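Apart from one protein chain that is not included, each protein chain of the complex appears where it belongs.
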Amino acid sequence: MIIILKNNAKEKSIVKLEELLQAKHIKTNHIQGINQNIIGLIGDTSCIDMDNLYAQDCVESVKRVQEPYKNSNRKFHPDNTVISIGNTKIGDGSLQIIAGPCSVESEEQIITTAIACKQAGATMLRGGAFKPRTSPYSFQGLKDEGIKLLLKAKAETGLPIVTEIMSQSDIDLFTDVDVIQVGARNMQNFELLKSLGRCNKPILLKRGLANTLEELLMSAEYIMSEGNMNVILCERGIRTFETMTRNTFDVSAIPLLKEKSHLPICADPSHATGKTSLIESMSLAAIAAGTDALEIEVHNDPRSALSDGGQQLTPAMFSDIMEKIRGLCNYFGRKIG
Amino acid sequence: MIIILKNNAKEKSIVKLEELLQAKHIKTNHIQGINQNIIGLIGDTSCIDMDNLYAQDCVESVKRVQEPYKNSNRKFHPDNTVISIGNTKIGDGSLQIIAGPCSVESEEQIITTAIACKQAGATMLRGGAFKPRTSPYSFQGLKDEGIKLLLKAKAETGLPIVTEIMSQSDIDLFTDVDVIQVGARNMQNFELLKSLGRCNKPILLKRGLANTLEELLMSAEYIMSEGNMNVILCERGIRTFETMTRNTFDVSAIPLLKEKSHLPICADPSHATGKTSLIESMSLAAIAAGTDALEIEVHNDPRSALSDGGQQLTPAMFSDIMEKIRGLCNYFGRKIG
Amino acid sequence: MIIILKNNAKEKSIVKLEELLQAKHIKTNHIQGINQNIIGLIGDTSCIDMDNLYAQDCVESVKRVQEPYKNSNRKFHPDNTVISIGNTKIGDGSLQIIAGPCSVESEEQIITTAIACKQAGATMLRGGAFKPRTSPYSFQGLKDEGIKLLLKAKAETGLPIVTEIMSQSDIDLFTDVDVIQVGARNMQNFELLKSLGRCNKPILLKRGLANTLEELLMSAEYIMSEGNMNVILCERGIRTFETMTRNTFDVSAIPLLKEKSHLPICADPSHATGKTSLIESMSLAAIAAGTDALEIEVHNDPRSALSDGGQQLTPAMFSDIMEKIRGLCNYFGRKIG
Partner (left out) sequence: MIIILKNNAKEKSIVKLEELLQAKHIKTNHIQGINQNIIGLIGDTSCIDMDNLYAQDCVESVKRVQEPYKNSNRKFHPDNTVISIGNTKIGDGSLQIIAGPCSVESEEQIITTAIACKQAGATMLRGGAFKPRTSPYSFQGLKDEGIKLLLKAKAETGLPIVTEIMSQSDIDLFTDVDVIQVGARNMQNFELLKSLGRCNKPILLKRGLANTLEELLMSAEYIMSEGNMNVILCERGIRTFETMTRNTFDVSAIPLLKEKSHLPICADPSHATGKTSLIESMSLAAIAAGTDALEIEVHNDPRSALSDGGQQLTPAMFSDIMEKIRGLCNYFGRKIG
């Protein structure tokens, strides 16, 4: 960490700052510049709150040198984390395809869709039981009933299931779920993250609409610092000024997260774009960029879907896209599942 | 709601769409354009999910005409909502000043700060007991102990207290709190909002970092649709590309929210800018823009604060700013408290 | 175009609006809703300025139905535009690789780099002669001397050259240039666009940092409406809140622009990310997404470059990446050049 001093900083104030740092076992190193004096901090600065340093009279600004995340940092764990889910593994070089409807709506809907997804080549089943909707007047999900239906679909197809949690008070309902998803709107619901850190299930953590990659890694840190190291990071689009797509799919997040972290990465082109016509090209782009998994919305009858109808593929469309995905995976020497 | 049809829309598909709409008691009106055909929807379209319409083969795009929020909409409730908090009222033309530290840190800290805030003219006391921090390694708040200390400070000064909730499982700890705050990161924690809708306390709802004003009003709708009509909307800065301020303070949100909604508005220049040097000017700007309340961070000793040191005012600075605020309120014929 | 009327709109004001529209040969169609009345406009609304309609007393809001771009719109020109540049073609299914340094710095530098680029498989040479730099104290380019050096490099290698124009008063210097580039900062320099519309050279039009795809198409329209139909659209990253990359590479812009327009598309992973470590993965992602061309910065000695050193590849790195690009192109059945 580097502290840039104000030009008119008083000696007394600098001494006070030094004492405060020494109390935290941080050594300092002064650099006398021509227009600006700076102090370099030596030691473990992860215990220092940057914002607080700004309260010292003599401080003009503070710059971080070390990354604030530890458990998820590739610097300290060079090897890829590989997470086992049922018989499959994520992060081992394979590609996992998580497919299924936005919401679980009925037994017939989820089982029909699950069978179709499996036939087309999906390796896991997604489906929302608890639905975070902007409007309280929209369909809110079947809740515990939805989880039961997912488990029936799992029994039917053998596909591990991925479903979203919205509140830590529901955690007991997720006992038989294979992967618990944290949605974009809850990426910084820190109490929920801590609870999930104390369970031993893989967590699919989605990037918030306006969250930086560093913040995503810090949210992973919340889960990992409680003991659960099985975190999958998911890029699902960020909010920008562009209005033609629902969000802007930050494909570069995939290789960047791989550079900075050892955790496996998932990409969600359905939410990132909100447009079925873009799912194929964005799925292929994400694979070319190195993603470990894709999460794609598929519905047996999107026209009668209770949510997100416009971004869900029909089984036929999904099957066509899977063909393209399979071809590209072969080319890259990667297997699906 | 308006549906724009694809140029090559098939008659069969349009008929299907019509049937679907009729089943929801929506009448339709066709407009034959030169390049484009559209359908106008007549009836209560708040039950229709726009996204789902995109799943119909014949639909190119959908535009909303009616606002999706009802309870918070000024169209249906022209008069300002006035909320009573202790002996004061918010929304009645007065200005409320909510001041206090970012975090409650100790009995001495909160009581000293509360007394100083009251002396300077604050009308309510804020202080974080549960703290949403980006890093799990930062101070997380004193939790229930923090709320007890706030209540002591209230007993000492008579100031009503405002403090943030992070999880619906903590709701019983907030029984004696005067105003429950929902932080920006939880603005779309819908389960929390629903719980708060079932309690009868005023809720201070902060706008999320990347949330539109319409989404803020929809989150208010979550609380109101459960029966709690006492919602205060708070502008606290949005995330943009600018890096000189922590966030960008959207001052125009104040008059716009007043135009669209009857709910009282609060502005938080401390979080919006993250810079003590901007609090004075941004407080005055918010008053000039018509805010009903200001939330300002004050700490008895910011240099030793455990969080957000750089944006908290000293009591002396706050007292100076209050002088300016008082003057401007007098000018506008508004009273404080 | 759809006009939503205010609830309290006066008959007189609506009549006035109707007259104004009739004067522009627009027919109207009224839809009486339950909470809202709307007017549908029938006719060529491209001559109507949406903003101006807001000035009418009775208008609450205006929604566009038709796209405002014509010449670049795929609806009216279903076939891909194919542009000839020297012996190569862009937009015909092939992949063009435009490589070269950020700035032309010296004869030795540009010729060495051009030869290396050609050997690695580039099909065109880029190089900045006029450089738009944030700071007036940074290197501003060799200007006309730079163009001369580019022409020498073309003579040496046979590669067509692409270089940026910053002012319409320089247009005569570009007589022998093969493709004139308009930089992101000049995307809405409308006077420059009009001048380029009156020359008969291919124009590589870069998307502005904060411009929507619709605005990019409207800027193409400026060029095309003056007669020059040879426009290549270039995605080069947009400005968001993320700070780990210089910009956010909007890969979905590639298939979306292809959907909306018949013009060829180029992608620039160098500027989009600002990081050499991401060029390979983002180049492959752009190909998977269907780009017609890639623009990549290569410098014979990036460590001594006068601009953008951190995002320019060495010839060896470029050669490695070209191997991967060639492989992926083969897989997709596309040829380079």
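Order of writing sets the labels: A, B and C. Residues in every chain begin at 1.
Operating definition for what follows: a contact is a pair of C-beta atoms (placed from the backbone, for glycine too) under 8 Å apart; a residue touches a chain by one contact, two chains touch by 3 or more.
This one's a predicted model, so the numbers in the text were calculated from it and none came from an experiment.
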In the full complex, displayed partners of the excluded chain: A, B, C
Among B:T245, B:S304 or B:S319, residue touching the chain not depicted: B:T245
Chain not shown: contacting residue from B:I83, B:C102, B:L159 or B:I287: B:I287
Touch list for chain B against the chain that is not drawn: 210, 212-214, 238, 240-245, 248-252, 254-256, 259-260, 272-273, 275, 277-278, 281-282, 284-290, 327-328, 331
Missing-chain contacts mapped onto chain C: 16, 20, 46-47, 49, 51-57, 68, 130, 132-139, 166-169, 185-186, 188-192, 194, 208-210, 215, 218, 221-222, 225-226, 239, 274, 302-312
Interface with the undisplayed chain - residues on chain A: 2, 4, 7, 29, 31-36, 38, 40-44, 63, 65-66, 75, 239-241, 243
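Just so it is clear, only the chains that are shown with their structure count from here on.
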Far-end chain from chain C, centres as C-alpha averages: B
Closest chain to the centre of mass proxy, which here is the mean CA position: A
Chain B and chain C, separation of their C-alpha mean positions in angstrom: 39
Gap in Å, rounded to a whole number, between the CA centres of chain C and chain A: 31
Contacts with two or more other chains, residues of chain A listed in rising order: 210
